[in-house]
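For this view, one protein chain was removed and the others were kept in their places.
Our next item is chain A:
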Amino acid sequence: MRVERILVNAGKTLAVLLLLVWSLFPIVFIITSSFKPGREIFAVPPQWFFAPTFDHYITLWQRWAVFFHGLLNSTIVTIGAAALAVMASTCAGYVYSRYSSRWLGASLLSLIAIRLIPPIVVTLPLFPIVNNLGLADTHFILSVLYATFFVSLGTVLMRTFIDQIPRELDEAASMDGATLPVVLWRIIMPLAAPGIIAVAVFVVVFAWNEFLFAFIFTSTKAKTAPLVISEMIGSIEGVDWGVLFAASTIQLLPVLIFVMLMNRYLVAGLTAGATKG
């Protein structure tokens, strides 16, 4: 019995270690490597103790100024997408939570179905239209695209969260003469804050990291950080790994910290979004 227990514990410890290496090694590796001087990145076996340097970051600043412009673009697009998705989802989520009818039920299911259409499909017709409207290579079009692919999930999440707010609160406010926008702004939005955060977390992670739409719809002015990194990977004169790792670290760290801090909201959102439909 005791031997068995020791074996089980050893097995579990081994499994946990494997899991940690699998999940974290690639991330920790590129972050530490971005601070390694010159050729130490390629040392065999990998060096974990070294004198950290900012050389690669300085080179990044000097040779890839476009990357920092990309970071700014990513920030603008991400904030725009999150704001749009949160506003639209809260309004729609309120309706789906407070009213019910056959038609509404059907339209909620259609929201979920529409969201499952592959994004690459809509790039085909949108590409010429966006060009003709002069919206190509703008922050606006990326924000709209990113928000659109999350308003379905956002609406479902907001409905779930608004369901938990007692109806009596908004009814009492309406009795006292508050208009619908006031009810939404003063009562629903503050009380549904965890839902709003959950929706925002999803949109922020998606918009900050997205590649396909940025690749197709931007060229210079609104080019996002992931797109600049993809150019570093594909550069003809061979990859400068140190600089690539520095750029990757800068792109990754903010969203990594964000996800770790917000993991509760993320989990609540994932489970509500995938299983409660």
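The definition used in the following text is that a residue touches a chain if its C-beta (ideal position, glycine included) is under 8 Å from a C-beta of that chain, and two chains touch if they have at least 3 such contacts; residues count from 1.
One rule holds for everything that comes next: contacts and distances are computed from a predicted model.
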Which name from "Transglutaminase-like enzyme, putative cysteine protease", "CO/xanthine dehydrogenase Mo-binding subunit", "Sugar ABC transporter permease" or "L-threonylcarbamoyladenylate synthase" does UniProt give the chain that's left off? "Sugar ABC transporter permease"
Sole residue of A:L60, A:A88 or A:A136 that reaches the chain not shown, by the stated touch rule: A:A88
Contacting the left-out chain in the complete assembly, out of A:K12, A:R167, A:R186 or A:K221: A:K12
Among A:L7, A:I120, A:A172 or A:A193, exactly one should touch the missing chain; which is it? A:I120
Of A:A178, A:L191 or A:V255, which residue touches the hidden chain? A:V255
Contacts of chain A with the missing chain: which residues? 12, 15-16, 19-20, 22-24, 26-27, 29-30, 41-42, 44-46, 84, 87-89, 91-92, 94-95, 99, 101, 107, 109, 111-129, 144-145, 147-149, 151-152, 155, 180, 205, 208-212, 216, 226-227, 229-230, 232-234, 241, 244-245, 248, 251-252, 255-256, 258-260, 263, 266-267, 270-271, 274-277
